[in-house]
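First the structure, in the form of structure tokens, and then the observations on it.
Every protein chain of the complex appears in place save one, which is left out.
Then we have subunit A:
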Amino acid sequence: MKKSYIKTVLSCTLFSLFLSCTETVDVTVPNGGDRLVVEASIMWEKGTSGQDQSVKLSKSTEFFASDLDIAVTGASVVIINNDTGDQFVFDEQGNGIYSTDGFIPVIDVSYTMEIIYDGNTYQATETLASVTEITSIEQNEVSGFDGDEISVTLFYEDPQGERNFYLAEFIPSNSPLLGLEPSDDEFYNGNETFIEYDDGNLAVGDAVDISLQGISQNFFNYIELLTSQIGEDGPFQTTPARLKGNCININDPDEEVLGYFRLSEVDRANFVIN
């Protein structure tokens, strides 16, 4: 269960109580300059070799910029297996995409990513986290704040006796925005549990691509802060904080590098609302 859910529920209660209103407004925001963004999510889908992997490098922009996606070109990207020393070189494909078809994923093994760009070397280290299988997917009619809605719930068995961290991703066909739900087993260690997705607009015929990803505790902390800062609203929102990823410029450790390098085992499913 995502804990900030509780605060979200409180806020919704609060606002549904009174004649509150929300409105899109023009706001002048500060500009912190463009920063390197590393989106390095190595996904090893159950039942595949996991050899095809890619990494995306981009630049951040000001919040209301017209072009939000600035590709970073001319970098070199390599990932090293810290146990064996094997190196996997990612080749530039254009548009900031770097990929390989020779990656070898191993559960619980530590990997280091090294990026050389613009004369600087960036490094990050992470361990490949395993994941349990999705056991079933259900759809439910739920009474939301604005009446009945359709929700999709994925179920899984949390392994006993160990701390596990999850990221569930829901990509609906009816919305440009995907859903990210981080979860840990703090409240339900060793039990069958679920993660629910409800974007308020799901209708019969819509499809949802679902994945359940195993993640490290460090990445869980990161993604939980990230998701709480994109979904929250109202007076119970947490003071926003700087999202610090794990990629460091070893030539200038004070440089702010956005994004994260992480490796996850993944179970995927597709579900159509009926």
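Here, a residue touches a chain if its C-beta (ideal position, glycine included) is under 8 Å from a C-beta of that chain, and two chains touch if they have at least 3 such contacts; residues count from 1.
Just so it is clear, contacts and distances are computed from a predicted model.
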Per UniProt, the name of the complex member that is left out, chosen from "NADH-quinone oxidoreductase subunit M", "TonB-dependent receptor", "Electron transfer flavoprotein subunit alpha/beta" or "FAD-binding protein" = "TonB-dependent receptor"
Which of A:62, A:83, A:138 or A:252 sits in contact with the chain that's absent?
-> A:62
Against the hidden chain, subunit A presents residues 1, 3-7, 9-10, 12-27, 29-35, 37, 39, 41, 58-65, 68-69, 142-147, 169, 171, 175-178, 180, 186-194, 196, 199, 201, 218, 221-222, 224-226, 229-246, 248, 253, 258-260
